[in-house]
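Removed: one protein chain of the complex. Kept in place: all other protein chains.
A and B are the chain letters, set down in written order, and residue numbers restart from 1 in every chain.
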Amino acid sequence: MFENLVENIQGYKKPLAFGIARVDFGQVNRDKVLQATYPIINWNENFGSAAVFIRSLFENDIEVDFNSSEFVADVTKEFVETALDLFGKDLVEEAEGDKHKNIQVLKILKEIFDDEVMDNYRICFLFEDEAPQSVEAVYLKLYALSQRKVPLRSLNLNGAFGILTNCAWVGNVPIELDYLRENEIELKLKDAYPEVEYVDKFPRFLSHVIPDDNTRILDTAKVRMGAQLAAGTTVMPGASYINFNAGTEGPVMVEGRISSSAVVKEGADVGGGASILGVLSGTNGNPITIGRNTLLGANSVTGIPLGDGCIVDAGIAVLEGTKIWISEDEFNKIKEVNPEWSAEYKEYFKGLELAGLNGVHYRFDTTKGKMVAFRSRREVKLNEELH
Amino acid sequence: MFENLVENIQGYKKPLAFGIARVDFGQVNRDKVLQATYPIINWNENFGSAAVFIRSLFENDIEVDFNSSEFVADVTKEFVETALDLFGKDLVEEAEGDKHKNIQVLKILKEIFDDEVMDNYRICFLFEDEAPQSVEAVYLKLYALSQRKVPLRSLNLNGAFGILTNCAWVGNVPIELDYLRENEIELKLKDAYPEVEYVDKFPRFLSHVIPDDNTRILDTAKVRMGAQLAAGTTVMPGASYINFNAGTEGPVMVEGRISSSAVVKEGADVGGGASILGVLSGTNGNPITIGRNTLLGANSVTGIPLGDGCIVDAGIAVLEGTKIWISEDEFNKIKEVNPEWSAEYKEYFKGLELAGLNGVHYRFDTTKGKMVAFRSRREVKLNEELH
Partner (left out) sequence: MFENLVENIQGYKKPLAFGIARVDFGQVNRDKVLQATYPIINWNENFGSAAVFIRSLFENDIEVDFNSSEFVADVTKEFVETALDLFGKDLVEEAEGDKHKNIQVLKILKEIFDDEVMDNYRICFLFEDEAPQSVEAVYLKLYALSQRKVPLRSLNLNGAFGILTNCAWVGNVPIELDYLRENEIELKLKDAYPEVEYVDKFPRFLSHVIPDDNTRILDTAKVRMGAQLAAGTTVMPGASYINFNAGTEGPVMVEGRISSSAVVKEGADVGGGASILGVLSGTNGNPITIGRNTLLGANSVTGIPLGDGCIVDAGIAVLEGTKIWISEDEFNKIKEVNPEWSAEYKEYFKGLELAGLNGVHYRFDTTKGKMVAFRSRREVKLNEELH
């Protein structure tokens, strides 16, 4: 239906992703974008809406560069009106509830612009998943991860840290540190110094994403924007933390740390204070996946990927170089549940040699002073009631 | 004095507990109660006030069901006026400061209702401590725990998780996730998206409870409503956490996790990152008590109950199945401070066999590779000054 819209637009191609965002500008650098808030993002979908948006830009003399990996333009009142016209009265009327969310965005913008013309709305297209060039593109990718439009570790976020500005965050609002510096005396004396809740380049997950009904995050500080939480995940407020580009793929109890690049699967339990190392903090660049129904005991440290049904006992560290003793009998049992594992038996294995195996119980034998591994006897079940 | 009030009320019995609460309703489901805030609760006390309240309901044609374990009714303007009349002018005048707090509640309600008739006040009675059936009853029990009206682990909270709604909390206000979903586009575009501080079924302790003067909670996220903190307890903001139905019975320094059902006694010290396991996370259903002046070292894990004057060294895990070596000499010394302990000597004990013993020091011997236990030489003293 929308294809004729783009027939005469040179070089047109379907975007990988797009969305309209409200942006926050700097208080000192008033044209610097500090944050982009997307009411809805489109990822490999809704190409008709994309065509309308691109046509509307075209009709308002904005030329989209389809050869670059991303494109950002201001959203003007004219753009909004053109786009609403192109969608047509019927669709615009239907756009409510779960229907036609991109049109709903336009309707609200029309309402806003009818009241006052604003310059803090942007439309962003990604044509390729290359290193992001703009704040809008970084946020579009963080949304894609956090709204589970794409798998963890699947996007190119190279250089994102260089694009984002380190800000003082007051509620959902980023404030430039220079603004605080320049106004410190007045703000403090007049009792108007803001309550700074954190200082970071990234916002928090809960400032942008609505979790599922059965997902709990007991402290907003614990989950960075760009993290991904499957439905049924609970993040407790003790020592836990989920970094961007890390998270869960099923219901998981999280009381420990899921470092950037780490992924935890359905039914696993990250015990209180447990640490899953990230690619640049001890794993030599190997991202860690924790398998289904695997239990990481309280204050354990895991530096290798683990398969399904594993147990790491409380308080122990299983790292790439950790030497682990296995009896021949248990070695054979472990092989049974890991048919593709081709290792020959030996007494001691390094952690890295056991990477990804299913059904292994890691324990420190407090009588012999040895780290040992054996076939885990039980599937670990997550208890819903207690937490 | 109040007994004649209830003479002709059929089946009258004294409630176990009661209180008047302000409730928060859902934004989408406008008759769903999300939270109940009690200015004061009565637990096995103030039966005269209970009689007045029940009489006032009776006179306003509300029949209390004394056979059910709990009863909840709306607080109306008429109810408030009847109750104030029944208390009488003298008591009402006296009701100030620490006197007659239930009457103070009525006086404020009268003031509110004179201004505007509201439907968000409820009175809740518990007649038996059975599984709660309403949000109001769950909160009444959480208040009883957190205001130290009852001991930890003494109340029936079965099914509480099913009764409470998982909400986004903005300050002290619960917001339905569906409300955010339905209004996401408008809220985000109009820069009105709320600052969600956490998503949980339970609120935070500090939203409902005023701690003692010498109690410190350095981060509200660290203590869930339903936790109990004795005067003099300090909760630091690192890895600490106190769940509902868990807490302290005396001044305790808390820098670690006190899981649901765990209780820590006077003068104990829960070191930085120390974990006390809960009933469904490693203790096979045995709730853990930590005795007086016992020290849990930094990053230790404790999966058994401990008596008084114990030490668990930093970084070690003492679980039910942990094998622990004890010399015969130290075994005898431990017996001296545990006269009721009937064990026979053997070299290795499992953690569970040492459960609840006083004066035991748990250490990992880094020369022999053994977990060992011996009589602890010192009483652990909590230092007030440093924290």
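Heads up, the rule we're going with is that contacts are C-beta pairs under 8 Å (C-beta built on N, C-alpha and C of every residue); 3 or more make two chains touch, one makes a residue touch a chain.
The shown structure was predicted, so the numbers you read here are calculated from the model rather than taken from an experiment.
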item	value
Selected residue (touches chain absent from view) among B:Val28, B:Ile62 or B:Leu218	B:Leu218
Contact with the hidden chain (one of A:Ser260, A:Asn293, A:Asn358 or A:Ser376)	A:Ser260
Full-complex contact with the absent chain, from B:Cys124, B:Val199, B:Met236 or B:Ile290	B:Met236
Candidates B:Leu206, B:Ala230 or B:Ala343 - the one touching the absent chain	B:Leu206
Missing-partner contacts on chain A, residue numbers	161, 166, 168, 177, 180-182, 184-186, 188-191, 193, 195-201, 221-222, 224, 238-241, 243, 257, 259-260, 273, 275, 277-282, 299-301, 303, 315-317, 319, 322-325, 348, 364, 368-371
Touching residues on chain B - with respect to the absent chain	22, 37-40, 97, 101, 104-105, 108-109, 112, 121, 171-172, 206-207, 210-221, 236-239, 255, 271-273, 297-299, 313-316, 365-370, 383-387
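Here is the rule we use: only the chains that are shown with their structure count from here on.
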item	value
Superposition rotation for chain A onto chain B, Cα-based, multiple of 5°	120
Chain centre separation in whole Å, for chain B relative to chain A (CA means)	34
